[in-house]
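All protein chains of the complex are present and in place, except for one that has been dropped.
Here the chain labels run A and B in written order, and each chain numbers its own residues starting at 1.
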Amino acid sequence: MNGIHDVGGKHGFGPVLVEQNEPYFHEEWEGRMLSMMIACFAAGIYNVDQFRHPIEKMDPRHYLMSSYYEKWLCTVEQNCIDAGIVTRAEVDARHAQLMEGKAA
Amino acid sequence: MTTDNHSHANVLIPEVGLRVKALESLLAEKKAIDPAALDLIIETFETQMGPKNGAKVVAKAWTDPKYRSWLLEDGTAAIKSLGYIGVQGENMVALENTPTVHNVVVCTLCSCYPWPTLGLPPIWFKSAPYRARVVIEPRSVLKEFGLDVPDDVEVRVWDSTAELRYLVLPMRPSGTENLTEQELAALVTRDSMIGTGVAQSPSH
Partner (left out) sequence: MNMLTTDMVPTVLATGDPARVDVEVAPKFKAGDTVTVVNLNQVAHNRLPAYIRGKVGTVTFDHGVFVFPDTSAHRQGPKPQHVYTVVFTAHELWGDAGHPRDRMYVDAWDDYLESAG
């Protein structure tokens, strides 16, 4: 698809910003996301192409603003929903519950 | 046309780390994932995957002409012999930098990167500016990385759109004739194997 992901040759993104001494993971959840992505792949929930496609279908604004691990969350969640393992409502509810727990 | 009220904040997933946790806990309850396996994957990445692996490949190629030929001829087999083939580095191609050719690697469509040899990619490699610009203006991008490529040197940009993963074999720095393979590996930076840098000289 002619998605926002296809950025090769586009102007206007500005300089390449390099973070010195970049850590392997900036936050703990990034490592969980990486490993969940591999575990779900190994479980046969998606192949590499099924993994990539939902990222291309993200809202272009969300795509450009989000980190790569956030994009991975979007596609792993979508693939797990498509495979009938979880529903969006279940993820929304658990997410809300955890946010409430944190706020409390 | 409706007014776009989206602020940056509400385009992103709120408390994204908690949504990751929510998904992980649900998948674990449904026996789709085993959190202990996730722990082990993270540990493996943190302890066994990273540019030090690629550096060993490069140092070996610098010191062993037979290995160098093999690496350039069949990157997958030559890298496999050192144990660095695996997820997101299943099919490897080595690209040789010379005094007349400078190679640089990108993935414009996502962020494909050879995990077993280089580890996980830095943020800039995954960023839109790098992916957008390095194919159309490689020389100015390389200049931002401190590499001034002379006009008579050919720049080759490799866009890993398929399932081949690329590793740049940087030029061996001068003044390193007496160094051991291990000492040479210490000069091989991550960026020199992406092509946005060169190997360090021993005086560094």
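In the analysis below, contacts are C-beta pairs under 8 Å (C-beta built on N, C-alpha and C of every residue); 3 or more make two chains touch, one makes a residue touch a chain.
Values in this document were obtained by computation on a predicted structure and should not be read as measured data.
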Notebook entry, point to check: When the whole complex is taken into account, which chains on show are touched by the absent chain?
Noted result: A, B
Next item on the list: Consider the whole complex, including the chain that is not shown, and state which of B:G17, B:G54, B:G89 or B:G197 touches that chain.
Entry: B:G89
Checklist line | Residues from chain B at the interface with the omitted partner, ascending | finding: 31-34, 36-37, 40-41, 44, 85-91, 108-109, 135-139, 151-164
Item checked: Positions on chain A where the hidden chain makes contact -> 1-2, 6, 8-9, 38-39, 41-45, 47-50, 52-53, 56, 85
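Rule of thumb we're sticking to: only the chains that are shown with their structure count from here on.
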Next item on the list: Mind checking the centre-to-centre distance between chain A and chain B? Centres are C-alpha means, answer in whole Å.
Entry: 20
Check: Can you list the chain B residues touching chain A in their complex?
Finding: 6, 8, 11-27, 30, 32-34, 37-39, 41-42, 45-46, 87, 106, 108-111, 119-120, 122-124, 126-133, 135-136, 141, 144-145, 159, 163
Note to self: Under the stated contact criterion, what part of chain A meets chain B in this complex?
What the structure shows: 5-11, 13-19, 22, 24, 27-29, 31-36, 38-40, 43, 45, 48, 52, 55, 59, 61-62, 64-70, 73-74, 76-77, 80, 85-86, 90-91, 94-95, 97-99, 102
